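Note that one protein chain of the assembly has been removed; the remaining protein chains are unaltered in position.
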Amino acid sequence: MASLTAAAGGSALASGCTGVQSALNPHGERADALAVLFWIFTAVLGLVWLVTMAGLFFALTRRRDSRGEPAQAHPAVKRPVRIAFAAMLTSTVIILSGLAVLSFDGQRAVFGDGAGAAVTISVIGHQWWWQVRYEGNNGFETANEIRIPVGSAVDIKLTTGDVIHSFWIPSLAGKLDLIPGKSNELRIQADKPGVYRGQCAEFCGQQHAHMAIFVVALEPSEFERWRAKQAAPARSMAHLAKQSVFASAASSPFAALSEHSQ
Amino acid sequence: MARSVIDVSGLPTYAFGSRVTPWWGTFSFCLLEGTGFALGIGGYLYLAVTNKDWAKDAVPLSLLWSALFTLVLVVSALPNFLIKRAATRESLRSVRLLLLIMSAVGLVLIGLRIMEFSALPVRWSDNAYGSFVWLLLGLHGVHVLTDVADTLVLTVLMFTRHGTGKRFSDAEDNAFYWYFVVLSWLPLYAVLYWLPRF
Partner (left out) sequence: MSPAIEERHETRDTDLGDEELRARLSRTWGSARGLIGILSTVDHKIIGIRYAVTAFVFLLAGGIMAIIMRLQLARPDSHLVDAELYNQLFTMHGTTMMFLFGVPVGEAFAVYLVPLMVGTRNIAFPRLNAFSYYVYLFGGLMLWGGFALSIRPDVGWFSYVPLANLNFTPGKGPDYWAQMITFTEVAALAVSVEIVVTVLKQRAPGMTLDRIPLFVWTMLVHSFIIIFAMPAIMLASSMLIMERLVGTQFFNPDAGGDPLLWQHLFWFFGHPEVYIIFLPGTAFVSAIVATFSRRPVFGYLPMVLSLIAIGFLSFGLWVHHMFVTGLPEIGAAFFTASSMAIAIPNGVQIFCWIATLWDGKPVLKTPLIFVLGFFFIFVAGGLSGVMLASVPIDTQVHDTYFVVAHFHYVLIGGTVFPLVAAVYYWFPKVTGRLMDERLGKWQFVLAFCGFNITFFPMHLLGLHGMPRRVYTYPAEMGWGGLNLLASAGALLFFASFLLMLYNMIASARSGALAGDNPWGADTLEWATSSPPQPQNFDRIPCVTSGSPLWDQGDDNVVVGGLKVDERELVVTSIREARPDIREESPAPSIWPFLAAFATAVAFIGSIYTPWAITWGSPVVAIVLVAWFWPKTIEENV
């Protein structure tokens, strides 16, 4: 496991690459689907932009004249323009419809069927930390850190204790808000062991910028071991609350991860 | 330079209805205020639908004062109609008389609305239902108040030396706005007073 720590921590901290919290660096089924959709849209729309700019360039260079010709109040509408207009309208409609269909299809990556989650976790947003509660009769809590087993679906129930926050782990899934009086549910799944960083995405007051959260994906056996240890009744809750609030969020999960890999 | 001229010297300096700019001004204000009412009702219905506890909060409002208010308001459409007609005919005597009647009606309506507020079973701070009841009644109340104030001023004007010419057009415009006050009340009345009873 030491190598894992080195890999996760190394890529995140040492190399300074932008992958720790990136939608373009997906490590879960949902984030994968979203990234693919994103690239398709980018390609298609990028092409549309290029075609438009080419049209503009062509229009400008066709008959330039810096002196200006006498104005024409009623220029005849030329055939090519009509054809181009029809082509533009048709292709716009086709492209948009195609993208809309892809988008509807991609909605499955957002609105899952909700069946068969291996683990259900409640996350409660607070100014400016995340309270994480593992449900069940051996329930326990952590803060600013969620551990999940690799390869299984995990449902996260999102509620808030104060204002609106938004739960977002870009490498695993899109974001979802935590709204007073409402409970939202988000499914995440990690394909590989590792530490995935996330951050509150809805402005929630003064320290919004520091409201980070880490998802630590562990091999299932290791996850179970950790869970059993957490659930042990001897473990007091008090130190967890302390650990959370302004614990230097960056270091703790890596430490945690290595603690288990020893 | 060849110049031909369209002669407008014979045109009137005022007219009635949608020919004049104030009518369109009033019409635009009705549009935007109507949107405000519609959104207010929309917000009320949104909470009624999304909120599980709404039925518990939504105590029906007493029907007494509101019924009187609605009755007087609807009946006032008649003198209002007559004002419009008298104004178009520029009949100073009828306009004066009718404006006096409309001013009196307006004051009665304000009185009824005050009674209504004092008899409301919820306060604005009790729950969102209460907040909306106060908001919508207040919003409409402000419209009644403005138009009554306008009517009073116009009545005074009509009894001074200014009661000629374009003032008739103003009186007509004022009557037009009153229709809006009447019409906008009806959906509010249905939603606030009858919906919670079903």
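In this document, chain identifiers A and B correspond to the written order of the chains, with residue numbering beginning at 1 in each.
Convention: a residue touches a chain if its C-beta (ideal position, glycine included) is under 8 Å from a C-beta of that chain, and two chains touch if they have at least 3 such contacts.
Bear in mind the structure is a predicted one, so any value in this text is a computation, not a measurement.
Within the whole complex, the absent chain has one touching residue among A:Ser22, A:Ser122 or A:Ser152, and that is A:Ser22.
Of the options A:Gly139, A:Pro180 or A:Pro220, the residue whose C-beta touches the omitted chain is A:Pro180.
Not every partner is drawn; the one left out touches subunit A at residues 12-13, 16-24, 31, 33-34, 37-38, 41-42, 45-46, 48-49, 52-53, 55-56, 58-60, 62-75, 77-78, 81, 84-85, 88-89, 92-93, 96, 99-100, 102-104, 106-107, 109-111, 127, 162-164, 166, 168, 170, 173-177, 179-182, 184, 197, 199-209, 250.
For subunit B, the residues touching the chain absent from view are 1-15, 19-21, 24-25, 28-29, 31-33, 35-36, 39-40, 43, 46-47, 50-51, 53-54, 57, 124-132, 134-135, 149, 153, 157, 161-162, 164-167.
Here is the rule we go by: only the chains that are shown with their structure count from here on.
The distance from the centre of subunit A to the centre of subunit B, with each centre set as the mean of the Cα atoms, comes to 51 Å.
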